[in-house]
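All protein chains but one are shown at their positions in the complex.
== chain A ==
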Amino acid sequence: MSLLEIDNLQTHFFTSGGVVKAVDGVSYHVNRGEVLAVVGESGSGKSVTGLSVMGLIDAPGRVVGGSIRFDGREIANLPSHEMRQLRGARIAMIFQDPMMTLNPVLRVDTQMVETIHAHRDMPKQEAWALCRDTLGRVGIPAPDERMCAYPHQFSGGMRQRVAIAIALLNKPDLIIADEPTTALDVTIQAQILHLMQGLVEEDGTGLVWITHDLSVVAGFADRVAVMYAGEIVEQATTDGLIEAPQHPYSRGLIGSVPSRNRRGARLAQIPGGAPPAVNRPVGCRFAPRCAYRMEGCAAPQVLRDNVRCWRAADLPAFEEVLA
């Protein structure tokens, strides 16, 4: 049994402009101690999927269908007080912009200690010491002093480390990291990536790493789920996906990563943009941008052998395409 199993999840926003089907039939799973990367263009529904798992979808949005099983238990429509007990304790989440995720007017120690006390009783000194040790663990120098500082006294990378420390405090089974390095410099990005990799390995934590940048994934994630327009179009091991992507969209993504291209060759680019979430094509949602499009693509696509493309088996091998 997997730690997290999402099955045919549908999360829709009922706006005045129509129903936004942000997540429309997403399925993926994560095992204990495993790193799953969720990759896709921005707007494809990666964040909304993560927030649905956390029970943090606000009106006008709602999980309208599908199931989310965490540790064998259905949590898609849990009463809010039970969901609160899971959040921050067994499932933690880290967000994209470290400048915005810490409360600007509260000291770091306040924001850490409260995370412990929301879930268990612990004497204040003990909680404080645990928080300080965790700050040390995520590589913040002089944690004793930094505990008493305010967020604006940290750099962006250090703030993200604080957020990571907060996520680790209650030893969660699962961490959902929503583009935690996107807002950071490349060197800091690599540091954070390395840090997270070490931490989840030590604790045996499952990790969902959401990113729109496929180049981050290699050597880090065990498996990759590729998301497009509210659904998963392909799932594979990281090596498998990078070596032999099946779905035309995955091929496009991999082709557009600079290191894959031969020196001097033009960077491949997927033409066009993702369809609006309000009014999507009935059949394959990628068809309008797909180089291999045929008439049969107008029919709804199902995930077969982890690829949502009825022609996947007929397409030319990936290396041939690149050549």
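Note that in this section a contact is a pair of C-beta atoms (placed from the backbone, for glycine too) under 8 Å apart; a residue touches a chain by one contact, two chains touch by 3 or more; residues count from 1.
Going forward, contacts and distances are computed from a predicted model.
Colleague: Given the options "Acetolactate synthase", "ABC transporter permease", "Succinate dehydrogenase hydrophobic membrane anchor subunit" or "Cytochrome c oxidase cbb3-type subunit 4", which would UniProt use as the protein name of the unshown chain?
Modeller: Checked against "Acetolactate synthase", "ABC transporter permease", "Succinate dehydrogenase hydrophobic membrane anchor subunit" or "Cytochrome c oxidase cbb3-type subunit 4": the hidden chain maps to "ABC transporter permease".
Colleague: Of the listed residues A:Leu56, A:Ala142 or A:Ala313, which contacts the missing chain in the full complex?
Modeller: With A:Leu56, A:Ala142 or A:Ala313 as choices, the missing chain is touched by A:Leu56.
Colleague: Which residue among A:Gln10, A:Thr115 or A:Asn306 touches the omitted chain?
Modeller: Only one of A:Gln10, A:Thr115 or A:Asn306 touches the chain omitted from view, namely A:Thr115.
Colleague: For the chain left out of this view, which of A:Gly25, A:Gly61 or A:Gly88 touches it?
Modeller: A:Gly88
Colleague: Check each of A:Val30, A:Ile140, A:Ile166 or A:Leu193 against the chain that is not shown and name the one that touches it.
Modeller: A:Ile166
Colleague: Considering the whole complex, not just the chains shown, which residues of chain A touch the missing one?
Modeller: 54, 56, 84-89, 92-93, 95, 97, 100-107, 114-115, 118-119, 150, 152, 163, 166
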